[in-house]
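With one protein chain removed, the remaining protein chains of the complex are shown where they sit.
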Amino acid sequence: MCGIIGVSDHKEAANIAFLGLYALQHRGEEAAGIASYDGKNIHLTKSAGLVADAFDEDSLKSLKGKTAIGHTRYSTTGSSNSKNIQPFLVTHRNRPMAVAHNGNLTNTEELYRELEGEGSIFQTTMDSEIVVHLLAKARNGNMKKWFIEVLSQLKGAFSLVFLVEDVLVGARDPQGFRPLCLGKIDQSYILASESCALDLIHAEFIREIDPGEIVFIKNNKIESAYLPGWKKAKKAHCIFENIYFARPDSNIFNENIYQVRKRLGRQLAKEHPVKADFAMSIPDSGNYAAIGYAQELDLPFEVGIIRNHYIGRTFIQPSQFLRDFRVRVKLNPIKNVLKGKKIVVIEDSIVRGTTSRGRIEDLKRAGAKEIHMRISCPPIKFPCFYGIDFPSKKELIASSKSVRETARFIKVDSLAYLSLKGMLSVMKNSGNYCDACFTGKYPVPIPTNTSKYLLEGA
Amino acid sequence: MCGIIGVSDHKEAANIAFLGLYALQHRGEEAAGIASYDGKNIHLTKSAGLVADAFDEDSLKSLKGKTAIGHTRYSTTGSSNSKNIQPFLVTHRNRPMAVAHNGNLTNTEELYRELEGEGSIFQTTMDSEIVVHLLAKARNGNMKKWFIEVLSQLKGAFSLVFLVEDVLVGARDPQGFRPLCLGKIDQSYILASESCALDLIHAEFIREIDPGEIVFIKNNKIESAYLPGWKKAKKAHCIFENIYFARPDSNIFNENIYQVRKRLGRQLAKEHPVKADFAMSIPDSGNYAAIGYAQELDLPFEVGIIRNHYIGRTFIQPSQFLRDFRVRVKLNPIKNVLKGKKIVVIEDSIVRGTTSRGRIEDLKRAGAKEIHMRISCPPIKFPCFYGIDFPSKKELIASSKSVRETARFIKVDSLAYLSLKGMLSVMKNSGNYCDACFTGKYPVPIPTNTSKYLLEGA
Amino acid sequence: MCGIIGVSDHKEAANIAFLGLYALQHRGEEAAGIASYDGKNIHLTKSAGLVADAFDEDSLKSLKGKTAIGHTRYSTTGSSNSKNIQPFLVTHRNRPMAVAHNGNLTNTEELYRELEGEGSIFQTTMDSEIVVHLLAKARNGNMKKWFIEVLSQLKGAFSLVFLVEDVLVGARDPQGFRPLCLGKIDQSYILASESCALDLIHAEFIREIDPGEIVFIKNNKIESAYLPGWKKAKKAHCIFENIYFARPDSNIFNENIYQVRKRLGRQLAKEHPVKADFAMSIPDSGNYAAIGYAQELDLPFEVGIIRNHYIGRTFIQPSQFLRDFRVRVKLNPIKNVLKGKKIVVIEDSIVRGTTSRGRIEDLKRAGAKEIHMRISCPPIKFPCFYGIDFPSKKELIASSKSVRETARFIKVDSLAYLSLKGMLSVMKNSGNYCDACFTGKYPVPIPTNTSKYLLEGA
Partner (left out) sequence: MCGIIGVSDHKEAANIAFLGLYALQHRGEEAAGIASYDGKNIHLTKSAGLVADAFDEDSLKSLKGKTAIGHTRYSTTGSSNSKNIQPFLVTHRNRPMAVAHNGNLTNTEELYRELEGEGSIFQTTMDSEIVVHLLAKARNGNMKKWFIEVLSQLKGAFSLVFLVEDVLVGARDPQGFRPLCLGKIDQSYILASESCALDLIHAEFIREIDPGEIVFIKNNKIESAYLPGWKKAKKAHCIFENIYFARPDSNIFNENIYQVRKRLGRQLAKEHPVKADFAMSIPDSGNYAAIGYAQELDLPFEVGIIRNHYIGRTFIQPSQFLRDFRVRVKLNPIKNVLKGKKIVVIEDSIVRGTTSRGRIEDLKRAGAKEIHMRISCPPIKFPCFYGIDFPSKKELIASSKSVRETARFIKVDSLAYLSLKGMLSVMKNSGNYCDACFTGKYPVPIPTNTSKYLLEGA
């Protein structure tokens, strides 16, 4: 996963991009970058680390110009090459071009081989570089035609922002896997992965970019083009954005995420009620479903675990004695609250099961008498090829263990998941979602012979 | 404010101190340090910044030995001199001695003048260096007598940990202003400002160090001595630790802080109920009182503001356009939750009033129709001379404005504070607290002619 | 100018490359880099700064493998882009390829335009990237044919080393502008700009690479190929390497530089003798000609100026008072030696004249009574397009001022230059040199419409 932002025709373009990335930090903690264009030169700063660490006052000042795009990158194992930080920038025939990408293409390898055979030299292993090479080959006076020709060749999930000199371009795949929205501040347009980035700068939310739409923004004017077949394409919004990934204060896919999650919690309570002393969550991702759950059953909602906000690097070599401190350094159960109690713990999802197991162990050690766990989505059984960094099928606990076995592994007194039907029932447009991680029904064909990690997405 | 930790006779002493400081990070974000003793040499690492940034793998490895003390320092204006980072370490007559201090002495200046007149040369402006000079002058074969003689000369608030070669010493002023507790892991003793530091390393909480007590720890044995008059001294625990400063998962002054704060919220609900659509807090410090408040009145508790966990440095030069982004970068109201609603907002305290005013403005802009604010302590009218970094009297809004005027300044529809009597009523030992910041009744005389900032406390 | 090195089949390949660059540091102080190949992966470290600063223990350790190439880069105004540091490395069709370049191509722009028109995307503005793109386009099973095809397209000055997986390739333009020699250590071959790099590692000097020769080295075996027309091409070694640029302990163009410079000094003495109290040089570049000059006339040779070996950055803002300290910080005249004396000062060359003027002023201030300056080459009147970083014609003092005017500008009692004929007379193969900087007769056509700085050479 990644977060992207684009700003057009605003004298604070780079500052706005920086703040936008700040708000989108949850979409990628590994690295961040911003490119800006000042009418003559393009400027680029990118660096490993959190947004706050990747930039400083000098680098922000150096990002001159009224147009800018930014990117924040998710950490994926083994590929933390500094070259792979976005935006990706080239100068071709003296014209600079930069791109930032959120999503995962499914025909990366095919495109890659073709281009290299023709003599193209790649600097990185990023999807976004492929897009730029395609653009260089197809360079064409008519910008709409040029982009339609190139983006039509891409398959899979992509939300993209481009800087082509002073034009800000935004695009979204016809399925609409990843979010991308349009905002306005003063007279200037802004593109952002999530609406929380607009809130931070007091920009107005205008609308979401349509699946299959390409927008061209310049001089405070916006023009749209559409990829062929965009209308007929079955929509496939990533439902995991709603469940876990997006920020609760964002509106994406026409939903407010906090309210969606509360509804998931209420539905979960209807399906799997527990007569507990109180309901609690694993902070912070489970908070919202837990509040919904508690309200539905009129249970007290308590903070049973305190989250330490000062989480940074910890350098200690593991020893038997200090085993697991990394978990506890972040979340500490409150003994006086838990001691002797029957509790229901709400969590948004279970991936490998090991984290949940550790949390439950902590709650028991703190004195909880009986622990019932409720999950606000169905069991995750299939990997994602469209940008969510789930592990391989083998490592997904629900793909090899039954619910009962999982409960035993995690060591809870009971465990229940929200049903697929229940989950979809609380969404406004329940037919427009990709639920492949629960069902294995992939809406866009996935590469058959290829490891998903051969080329990095974003 | 500061956080202190001491570890005795444990082969992971420095690692434990590091984790303890991690847990005590909320008591001071400016700088951190650890000193350790390996039977021959004393090792010291200290640095500006958060605990996670102040140490790295190499520096932790270099902190050899089985005994260690640590300190995390609160940011106070104008004195961020790197020399002033603790622990403070000296070698005197070939014997190393280190100290870390939480609290503020009230007779600093007097002691300072006396020592310098006799030819002592000071390296820093810290209270803790004074203690070390007194120890150097009074050096004495009998350790108990030596420490009693020196610590008797100190007035004001102090919780101290010392490393005198392989002896770990802990001490607390007779009033017990600041917390200090004793824990045990395996056979090893640990001293820490708050019990949350013990939880993190799965150490057992033994007891609090008594006000006026000095403990000497070596070879897994502990011996106590007491300062003269300690028994008769009126206790004066800092009630603001309970209200705001300590971590909610800590037990200090024989209370669990989360439960204290929920009780404060319940009492506040009894004194100042509001028939609102829901109750919410300013996260995270107001969360616990807000839950208590909502439960008492059976109001829904909602998350109306999302806290961004990725807060770091922001380098943007302020401009009219980007005014106040620093506030919003941390907390974002959820429009869909707030729109058109009558809400009651619980906050733990109001100091200057400007922060609250900003938050309320944000809530209104997000669409809240009616906002009632409730504060889980009385109005703060007097500065603190015992270690809480309140501003001067002039800047405390409650010292110059009535509740009604404050409400107008903050722009809420109503504002009410918990009563002094109500606040004390929910504490177990309500007579043992210092409430000088509300009442101006200072339990230990304060320096009359001296600015409180002449010499830095901690 | 730049220095290059290549090492084949040696287990200390990167260390040898590092030491070789150390010895070649005088050829470029701006940046340095090394690429190595370990049979599977290629490794690259490059950084701005001197060789000693550009690498550290970790980076040298990371440069695994038995084959390596290295580069040290000369500082040229305006182009200190970190991207432009060599070696230049790409991976194409899963095969890594790295190159390092010394010299300046004269058909850079033409090649650049052609490649970009076909969709190639350039990462840098270096000549060496062009070579790599040509190689990618022409990729061919037969390595000799492949390289001959590509290198035939290059015009101008180039000494090149390549790493094509485990093959080390070296090449030199048919004119032989820049030096490149072959050495051997144990059974391993080494390529280096100058022989001093071989001395440092106790490698044996084998021979110079022929102008127009390409060598392919693998498994301790070497094979040669030749560019078409190489035999007939008129040789054009850069005579300024002999006069100033190369290290005095190097043997290049079949000459020992120290001895060449002493001969230049002797010839200068014959042409322009001075009856001085003693002869001295501006250290260190003038030392060798000065010794020859003094010996020829049987004058005492004295050290009239002390060179400070600790020259680093100086950060002082210039003020009237401290004007010119930058000059003096490096070289200090000895008053006791100079006072009241008639001296002859030998310098290797005059470029702008401003440095000489400053030195002469210093000598006068130190008390020299009469100063005669003698230059061990003819007046430099024309810029270089083959790699020496002379300024534009306008800034070359000899191109606008007569010798007499120059003497007046520099404020010496007399000034004389070595004659062109005299200079060439002391070279072994006097017909094989490029003397365009003195004569304006460029042996290879220079780009007509192009600024020489459009694309950076090396």
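Order of writing sets the chain letters: A, B and C. Residues in each chain are counted from 1.
Assume a contact is a pair of C-beta atoms (placed from the backbone, for glycine too) under 8 Å apart; a residue touches a chain by one contact, two chains touch by 3 or more.
These numbers come from a predicted model, not from an experiment.
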Chains on display which the left-out chain touches in the complete complex: B, C
Per the touch definition above, residue among C:I5, C:L19, C:L44 or C:I239 touching the missing chain: C:L19
Sole contact to the chain not displayed, among C:F55, C:F147, C:Y189 or C:F438: C:F55
Per the touch definition above, residue among C:K184, C:R328 or C:K411 touching the missing chain: C:R328
Interface residues of chain B (partner: the chain not displayed): 90-93, 116-123, 132-133, 136-137
Hidden partner interface residues of chain C, rising order: 12, 15, 18-19, 22-23, 25-26, 29, 50-53, 55-57, 60, 186, 196, 199-202, 247-249, 251, 256, 258-259, 284, 287-288, 291, 295, 300-303, 306-317, 319, 321-322, 325, 328-329, 332-337, 365
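The definition used in the following text is that only the chains that are shown with their structure count from here on.
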Chain hops separating chain C from chain B, counting only touching neighbours: 2
Longest centre-to-centre distance from chain A, chain (CA-based): C
Chain occupying the most central position, where position means C-alpha average: A
Between chain B and chain C, centroid-to-centroid distance (C-alpha), Å: 64
Whole-Å separation of chain centres (CA-atom averages), chain A against chain C: 52
Multi-partner residues of chain A (each touching 2 or more other chains): none
